[in-house]
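Quick notes on the structure that follows.
For this view, one protein chain was removed and the others were kept in their places.
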Amino acid sequence: MSSKAPELETLLSRKYQHGFVTDIESDSLPPGLDETTVTFISRKKREPQFLLDWRLKAYRHWLTLREPSWATVQHPPIDYQAISYFSAPRTPGDAPKSIDEVDPKLLATYEKLGIPLHERARLAGVAVDAVFDSVSVATTFKDKLAKAGVIFCSFSDAVRDHPELIERYLGTVVPPGDNFFAALNSAVFSDGSFVYVPAGVRCPMELSTYFRINAAKTGQFERTLIVAAEGASVSYLEGCTAPMRDENQLHAAVVELIALDDAKIKYSTVQNWYPGDEHGVGGIYNFVTKRGECRGRNAKISWTQVETGSAITWKYPSCVLKGDGSVGEFYSVAVANNYQQADTGTKMIHIGRNTKSTIVSKGISAGHAVNTYRGLVKVLPTATGARNFTQCDSLLMGSRCAAHTFPYVEVRNPDATVEHEASTSKIGEDQLFYCLQRGVSAEDAVNMIVSGFCKAVFKELPMEFAVEAQNLLSVSLEGAVG
Amino acid sequence: MLKISQLRANVAGRNILKGVDLEVRAGEVHAIMGPNGSGKSTLAQVLAGREDYEITGGSVTFDGADLLAMPAEERARAGLFLGFQYPVEIPGVNNAYLLKAALNAKRKKAGLAEVDAYEFLGLIKAKMKFMGMDESFLSRGVNEGFSGGEKKRNEILQMLVLEPKLALLDETDSGLDIDALKVVAKGVNSLRGADRSIVLVTHYQRLLGYVEPDRVHVFADGRILKSGDKTLALELEARGYDWLREGRVA
Partner (left out) sequence: MSAARDQDAALRSFEAAWRARPEDRIAAARADAMQRFLALGLPTTRDESWRYTSLRALAGRPFVDAEPAPPARSSWLAGVCAAPVTIVNGRPSSGAPQPAGDPALTIESLRAAIDRDPASLAARLGSIGAAESERWALLNRALFVDGLQVRVAGRAAAPLLIVHSAESARDDAAVHSRVIVDVAAGAEATIVEHHLGGSGHATLVNHATQLHLAPGASVEHYRVFSSDERTTHFDALEVLQGAGSRCRQFTVALGGAMVRANLSGRLDAPGAEHDSYALLVGRGARQLDCVNAIVHAASRTTSRQTARALAAGSSRVVFNSRVLVEAGTAGASSNQSCRGLLLSPTAEIDTRPQLEILADDVKCAHGATTGRLDPNMLFYLLSRGIDRASAQTLLIYAFLDDLLTGMSLPGARRAIEDALIGELPGADLLRSYR
């Protein structure tokens, strides 16, 4: 590289654009966690007894678990008693009945974030179930969905209006005791989204939720449950942004997907939580459990994620391929800059015959960041004819970052075919030089090369978000090479 | 020799052969032409006994026997030879060994003694010379690192060693330069005889200039659309396939 190229450090010093705090009085619990906290949350939300019992069971199990520790993820110990487990924006009466009832300040917040809430908004045709801190405040497009028979509502509404569906499906993919953070979530989750697409129905629009952590020291514990009945299909997009704060904030969500015979679920995430500053101060701890189960024949679950935010990401969207002929996919771009730590990947568990999975993971590390792919492909003896293909590539920018690849491939069926390929290298100097020589600026050249590197993942995103993801990527990596 | 009636087959759950009828008598040379993806290779592979292709209807007799009931290796020993469109590379399995094992398997079936190493070497070297192939190919892995043209020559070499009754040559002429094409044609012609039949799958009139066919068939959309004599090939070369398909719709 020529020495005339711009200095790496100066270009890396971009400030987080979404950093501001909205001043709304919260109806919050004081910090601390015990059975009373759990009961308070459940009561406050007027939940049926089965759910309270379920939460308490999860809580008791959580007490027996230890926080997972991976050698490659490091953070000061989290004091779970210092977290406030409930925070709801105070609005007149209970939940707003329509968008007009929503606190205008809140709407302004969304405005600043660029979240389209109104039907006139940029993303017309996209239903938004916006979650502000923990409680869903507005849902649009309900009518159109209702006409198609699709249920799309906040988790709290679902508990009230469709308790039988919740009881039937909740925790059947991610059991409450699955892991430390899933158990914690099961005990204290405050809200989230619920989607039910009945048999034979193609959901008439992309469903979308934006999450945002706002109040200080508020852990956010959403719960998302999506069920696609026989032959149904749905595409869901989740986007996240959090304001700037010095204390690290915990985010421990659980997402469960269930696809019955011939059903298709596509779940896309653009994650842009506050990553901390360029010295590694602040930022979100994003410890998420996401899992889908292809319960029926020829079901398909596809995860696509673009992870650019959070101080620490710990997340493995997975597929349990139970139904014969079912398909699991995982497409991921994870960017870690400054002092971010991303530990992400997937698990593909092949149980049914002729099940197929594809994993494409692209990791980009810059600054002092650590970016880890951790994945499991497991073929059980029952999965005759199973196939997996995995491609996982890492790109390094700067000599102080790290990129790790930890795949586990476990095959127990002689009629399966599993292929894994991985590579790690630094951004191609010859490619950069070629661009510079053609008069392209270093930054544009990096953007071009990186987006080429990520192309296989971006093309899996719904159109309008692909553009957004691409922009986010170039912003995250601004000046990461010189 | 070969009689195919209403043969239907699926590949990966998709119906590819949709009722193929074809009869090839002893001593005849047939050419099958047709657009890409129409199912010609599928037909050839089904005839050779590929298991993952699912036969859903019809019948095939070979010398009066039920061909479809025989496993692939039995078909080969009974005298059916497939020249692959894309011959697979098998590193570590020696070319000469494969030839010898294949020849002996066939001789055993015919009640003949195995060829000894000396006899085999003599035979193989003569055939290689005939095909203009370097002897060093013998000690390499099957098709390992061979160029496209070398692979095709190797297919013909195997055919000459095994002397099949029925040779199905799937685009053996594709990707060959003019000299190689002549060598391949020479090999095919040397096999011609009253008790042998040859089916050539090809896109080009070029090969048919050297190996004159008795019958020419147009294969489209999983079946034989039209048959004729060698002039049909010339017509196809001049006019392409579209006129046939349009004619069929009308």
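Letters are used for the chains, namely A and B, taken in the order the chains are written, and counting of residues starts over at 1 for each.
Throughout what follows, a contact is a pair of C-beta atoms (placed from the backbone, for glycine too) under 8 Å apart; a residue touches a chain by one contact, two chains touch by 3 or more.
Keep in mind it's a predicted model, so treat the numbers as computed, not measured.
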Tell me which residue among B:V93, B:L112 or B:A126 touches the hidden chain in the full complex.
B:V93
Have a look at A:L52, A:A422, A:V440 or A:A456 and name the one touching the chain we're not showing.
A:A422
Sort through A:P68, A:P381 or A:G452 and give me the one touching the missing partner chain.
A:P381
Answer key for A:A148, A:V281 or A:A402 versus the chain not shown reads A:A402
Contacts from chain A to the absent chain lie at residues 72, 381, 394, 396-426
May I ask you to list the residues on chain B that touch the chain which is not drawn?
48-52, 71-73, 75-77, 82, 84, 87-88, 90-94, 97-98, 101-102, 105-106, 109, 141-142, 158, 162
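Convention: only the chains that are shown with their structure count from here on.
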Distance from chain B to chain A - Cα centre to Cα centre, in angstrom
54
